[in-house]
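One protein chain omitted, others in place.
Naming follows writing order (A and B), and every chain is counted from residue 1.
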């Protein structure tokens, strides 16, 4: 089954991919790697804001990380034409807007990792880092950066 | 027009490239990519210090990010001999020393992105992430990391 078919089968709908808000671009192919700009957590209501350990729970963070991954897939579909062009997910860097001492960034970034494996299977397994930071664009709860390999 | 000519035409002068302060190096070529160490914001008076949202404005941050990009170009010129060896800018990671909840890291990192496009044109467009962090070396206002592709 192709990835596009897998997405259709799950009923997952990708969001509209965002435009870059400055002199940068959303995706760049170099050789067989596609580098992606960091995207912030959004849903149909707008930016998912807040701070883990302050006014946001781990569950809300998990949903925000999943939303970031969906946005990155939307960016990739626009960039590549189809997600079936992706050979594998290489790396994910997840940044969580968090209070000092918040010890669960991984439980939040799991929202992205789980989605990628749900859609891509073993090829969706990636290396990653999960970091808590003091400030993200538009006060987003999560920012996610990714590199993927194409065939 | 070559990039070196473009820089000369704008009157931009690159700073002296910094030396690595430990057991690491400023730049490393692997295949057709050049990976660069993070550099902190400096001008002719020394390190540009401070914290966005506390004692530094967005405009000061923008200038600090631009200064980082100039420093990275100086590192690249030393590493490659000439900036004309650069095929394109691939990625920029910008870290802003920021108070918790500062929502404008992108407006600061634009200082780097705008400079890269000013000098390299479309080949200067890159993917990027803009993150606010609690602490940077020597209390710098901005740290910038970059990857470029060579011909």
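Keep this in mind: a residue touches a chain if its C-beta (ideal position, glycine included) is under 8 Å from a C-beta of that chain, and two chains touch if they have at least 3 such contacts.
Just so we're clear, the structure is a prediction, and the values are computed from it rather than from any experiment.
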For chain A, enumerate the residues touching the unshown chain of the complex. 31-33, 52-53, 88, 90-93, 96, 98-106, 110, 113-114, 116-117, 124-134, 147, 149
Touch residues of chain B, complete complex, unshown partner: 21-28, 30-31, 35-38, 51, 93, 95, 99-100, 133-139, 143, 145
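Definition applied: only the chains that are shown with their structure count from here on.
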Chain A-chain B separation of Cα centroids, rounded to whole Å: 25
